[in-house]
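Of the protein chains in this complex, one is absent; all others appear in place.
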Amino acid sequence: MFDYQFFIEVLVGGLLSGVMYSLVAIGFVLIYKTSGVLNFAQGAMLLFAALTFVSLVERGVPFPLALLATLAVMVLLGITIERVILRPLVNQPPITLFMATLGLSYVIEGAAQLLWGAQVHGLDLGINDTPFNVAGVFISQFDLFAAAVAGAMVALFALFFRYTRTGLAFRAVADDQFAALAVGLRLPRVWAAVWTAAGIVAVVAGLLWGARLGVQFSLSLVVLKALPVLVLGGFDSIAGAIVGGLLIGAIEKLAEVYVGPFFGGGIEAWAAYVVALGFLLVRPSGLFGQKLVERA
Amino acid sequence: MSTPSLSINANWLTRSRVGVAVLLVIAYGVIPFTGSEYLLDAILTPFLALALAAVGLNVLTGYAGQVSLGSAAFLAVGAYAAYNFNLRIPELPFLVSLVLAGIVAAAVGLVFGLPSLRLRGFYLAVSTLAAQFFVQWALTKFGWFSNDNPSGVIDAPTLTIGGVQISGAARRYVFSVTIVLIATFLTVRLLAAQSGRNFIAVRDHEIAAKVIGVPLLRTKLLAFGVSSFLIGVAGVLWAFAYLRTVEPAGFNLDRSFQILFIIIIGGLASIRGSFLGAAFIVVFPLLLSRVGAALLGNVFDSGVLEMSQRIVIGGLIVGLLIAEPRGLIALVDRLSARILPKLRRPAPQPISPQNYHSQKGVI
Amino acid sequence: MSLVATADAETLSLTPALARERAGEGTKDVRVMPTVAAQELARGAAPAAVPVLALEDISVAFGGVVALRDVSLRVAEGEIRAVIGPNGAGKSSLLNVVSGLYRPDRGRVRLGDRDFTHVPTSRLAGYGVARTFQNLALFKGLSVLDNVMMGVVHRRRAGFLQQILGTPWARREEAANRAAAEEVTGFLHLTEAKERIAGTLPYGLQKRVELARALVARPKLLLLDEPLAGMTLTEKQELSWHIRNARDSYGTTIVLIEHDIGVVMDLSDRIAVLDHGCKIADGTPDQVRTDQAVIDAYLGVAHDDETELAL
Partner (left out) sequence: MNVFKPFRLAVLATAIAVGAMLPAKADEQFFPLQSYRVGPYAAGGTGFFGGFIDYLNLINIRDGGVNGVKLTWDEGETQYEVERGVEVYERLKNHPGVAAWNPLSVGIAYAMIDRITKDKVPLITINHGRTDSTDGRVFPYVFPLLLNPYSETSGIVNYIATREGGPDKLKGKKIVVLYHGSPYGKETIPIYKLLADKYGFDLEQIEVPHPGNEQQSQWLSIRRAKADYVVLRGWGVMNPVALKTAQKVGFPVDHIIGNVWSNSEEDVIPAGDAAKGYVAITTQASGAEYPVLQEVIKTVYGAGKGNLDDKKRIGSVYHNLGIVNGILNVEAIRIAQAKFGHRTLTGDEVRWGFEHLQLDPARVEALGAKDLFHSINVTWDNHEGDGRVTFQQWDGAKWKVVSDWIAPDWAFLRPIIEKSSAAYAAEHNIKIRTSDDTPVSQ
C-alpha cells in the first residue's frame, strides 16, 4: 500500500531543500532583474563568502564580527565587479555579459583558494540537526531554520522593493534602463547597490550551504541547482525564484524516490532540468517572468 | 576605427592559396618528423580535437547565434558511439564508424536543438544543460554503452585504417590533422554557401529572416546538427587518437565551458579564431605552469600555480571581452594589417566609420 | 484539401466563422470570397481589379492598449498607398498585421486572392510580399551583396549537402540569386560598397541596402515602414526617387508609412490617415490635405512647417 507518511516526508524534505535552491536563485534574479545580466559568478561569490567567514572564525574572530567582516568584503567585491567588469560592458549583448561572469567565476574561485587555501572547513552555525519527529515524519531542524532565514530574506526584499526609495529605483531600472536614466536615476549607483545586495545574498546562502556541505570547492557547484529554478520561475521574478525553488525541490526528490528506480537511480541531476524544460516549452518566459513582447 | 572586414565569401581559403599550401607543408611535411612525442601526443593531438570541437560550437553559437552549454555531451556521444560501432560491428572500417558516430551525435544534437525554436538566449542555454546532464548520466548508467565494463571506462582499441595500424604519436597526429582539415574545409564551404548566410541571418535579426522566407526551424536544426556532428567527430579524435581511454566524467560541464571559452577567446564566428582559441587554451596553461615553475621554482607548490593560472585565464576572458569582443583573431588581423600592408588587398576607400555592432563576417 | 470555388463568389456564402476557421489555418489556398468583401465590390469603392491587399475591420489590442480598431484598407495594383498619422496611431501595427507578426483580434487580411485571419509570416515571400522595418533589420554580419541575396532565399531548393558538394543545381541557384542581387545593387547605386560588411556602412546606405533586399525578389507588394526616418534631405530625395523608380520600373505596389508629409503628398497615389488606431480619412493627397478631421488630428502641424518638396 502507498506509504503516505513516507510520501509526506519526501515532499517536506524536497520543499525544504527547494528553499535552499531559492536562496541561490534570488542572487541571480536580483542582478538579472535590474541589469539583464545572468551572473554565473554567483556560485563563486557564495564560495568566497563562506570561505572568508569560516577562515576568519578559525582564526579566532568572534562570530558576529566575522559575519560583519564577510559582509563588508562581499559588498566591496560586489561594487568592484560592477565597476571593473560590468560598466565597460554595459551595452554589449547579454551573451557577452554572461560569458564575462563565467570568466569572473574562474577569477573568484582562484582568488578564494589562493587567499584562504584549498582545505576543507567545517562550518557550525550552532544548529544541531537532530530532526523533529512530527507524527512519525522526520523534519530536519536545520532545514527549518534555513527556510525561516530564506523566508525572512524574501520578505525583507519584498518590503525593500515596495516601500524604500532605492527599492523603487531598482524596479524602475529593471523596467527600462533608458527611461530610468532619463528620469535622472544615476544608474551606476543603482547597479552598485544591486551588486551589493547580491553580495549580501551570497553571504547568507554561502553560510547556509556551507553549513550543509562543509566549506569547500564544490560549494560553487550549487549554482547548477539554482538554474532550473530560474528557468521555471522566470529569470526576473523574486516570487518565481521562491515558488520555482519549492517546485523544483519537491519534484526533484519525488522523481528520484519514485521514478528513479525505473531508471536505475541517480536521475536527480537531470530530472530538474527536464521538468523545467518541459514547462518552458509551454510558457517560454517561466512562471512569473514577463512575457517579452517582440517589438518588430 | 575597426578596419572594414571583408565579406564571408572572400574567405581565406580562396584568398590566400599560398597560405594554405604553406600550412599543409608544415602540417604533413615538417611536424610529423621533427616533433617530439611530447609535442605530438600531449599538445598537438588535443589541440586538434579541441579545435574541431570549437569549430563545431562556433557554427552553432558564433554563426547561428544559438548558445549551447552542453557541447561536452556531444563529444561524449561521438566517443561512445564510435567505440560501440567499432566493437559491435567489427567489419565496419574505422572511418565509417567515425562518420556514423558523427551522425549519431548530430541526431542527438537535433533532439536537443528542437526547443531552440521556442526558446532564446539564456533559456535555450539552460535547456542545453539538460542535454549535458542527461547524456552524462545515461553513459554511466547503462552498461551497454561501455561494453558492461563495471566502471564505465572505455579502452579505445588501436586503430587500423586501410590495414595501417595507427599507433605511435606521429601516426595519431597525422590521422587527427587529416580528419580536422577535411572537416574544417567542408564546414568553410557550408558557411560560404547559402546555409551559412541563413545562419548569420537568424543570428542577426530572426524576425527579418522569417519575413524574407528563411526556414527558421530547418536553419536552426541544421546549425545544431552540423555543430553536433563536428563535435561528435572531435569526440572520436579525443577518445581514439588522444586519451585512448575515456570516462563520462571527462566530458563534464567544465569541458563544455572550456570549448565555449575557446571560441570566445579565439573569436566568435571565425574558423581561424576557433583554431587560435584552441591553441591558446591548450598551450597557455602548460606554458604558464612551466614558466611559473621555472621562475618561482618550488617557492609555490603546484596548487598555487594552478590557482593563479585559473585567475589569469578568467581575467583574460573578461579583459578580452572588454578590449576586443571579437576575440584574439581580431587582434591578429589588426596586427597583420599593420605589419603586412603590402600583402593585403587595398581596402575600398573608407566611408565614414559607423559604430557597428560586434558582428563580423570574415571566416 | 483545397476547396475549389464552383459557382460565382456571390452565391457561395460560407458562414464567416467557417471561412475564418478554415482560412485561419492559413496554409491552404482557399478561393472563397466571403460575403462582406463581395458587397464592398458591389459598392465600387475601388477599381474593378482584385486589390493587391485588402484589410477588413482589423482590430488589435495589447491588454488594455488598443493599437487598431476596425481599420479597413484597400490597395490596388501598382499604386503607392501611403498610411500616415501621429506617433502611436497604429501605423507600424498595421504593417505587422499584414506581415503576420501580429495576430489581429478581429478582421481579415486578403493578399490578392488569399484570405487570412493570421497571415503566415514564413510564407510571405512566397506570396510576393516584402517589407522593410522601422528600425533597420539588416543582417549586420553579412556583406551588402549577401544581405541583398537573402531577399531571394525563399527560391533556394538545393539542400545544404548539395551546397557543400557544389552540385550543378546548387551552383545554378547561387549564380541566379547572385545575378539578381547584383542587378538590384546596381539599380540602387550600391555596387561600389557591395563587398562591405553591412554593419560598417553609414545609416543612409544601410536603409538603401534594406530596400534593395526587399526589391530583389520583385515583390508584388512592398511594405515600407518609415524608410526615410533619420535621413538627411539629400538622402531623402535619393531614396524617394528610388521608391518611385521601383514602382515605375518593376510595377511594384507599395504601401508607404512615412512621417515626412511633404514626401508622402508628393509620392503617393492615395493616402489613409490613422489616429489612435482608427482610420479617419482615405483618399487622394488633395482630398486628405483639406480634410478637417486630418487637420484636427495633426493640430494643423502638418501644414505650416513642411515646405513643399520640389522633386
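When the chains are written out, they are named A, B and C in that same order, and each has its own residue count from 1.
Methods note: a residue touches a chain if its C-beta (ideal position, glycine included) is under 8 Å from a C-beta of that chain, and two chains touch if they have at least 3 such contacts.
Just so it is clear, the model here is predicted, and its values are computed rather than measured.
Displayed chains that the missing chain touches over the full complex: A, B (touch as defined at the top). Checked against the full complex, the one of A:L213, A:A239, A:V274 or A:L287 touching the unshown chain is A:L213.
By the touch rule set out above, chain A reaches the unshown chain at residues 3, 6, 9-10, 13-14, 17, 113, 117-124, 128-131, 133, 138, 140, 142-143, 212-219, 221-222, 225, 252-253, 256-257, 260, 264-266, 268-269. Taking the whole complex into account, chain B touches the unshown chain at residues 12, 16, 18-20, 22-23, 26, 31, 34-39, 41-43, 46, 137, 140-141, 150-153, 155, 242-247, 249-250, 252, 272, 275-276, 279, 283, 286-287, 289-290, 301-303, 305-307, 332-333, 336, 340, 343.
Basically, only the chains that are shown with their structure count from here on.
The greatest centre-to-centre gap from chain A, using C-alpha centroids, is found for C. Averaging C-alpha coordinates per chain places the centre of chain A 32 Å away from that of chain B. Between chain A and chain C, the centres computed from C-alpha atoms are 48 Å apart. Contact with two or more other chains is made by residues 207 of chain B.
Shared interface positions of chain A, defined as residues touching 2 or more other chains, are 294, 296. Interface residues of chain B facing chain C in the complex, by the touch rule stated above, are 2, 4-10, 186, 189-190, 193-195, 197-198, 200-201, 203-205, 207-216, 222, 226, 269, 348, 351-354, 356-357, 359-361. Those residues of chain C that touch chain B in the shared complex are 99, 101, 121-126, 130-131, 133, 137-146, 149-151, 153-154, 156, 158, 160, 163-164, 166, 170, 173-174, 177, 192-193, 195-197, 199-203, 205, 213, 217.
Across the complex, chain A meets chain B through its residues 38, 85, 88-89, 92-96, 98-100, 102-111, 113-114, 118, 224, 227-228, 230-231, 235, 263-264, 266-267, 269-270, 273-274, 276-277, 280-281, 284-286, 294, 296.
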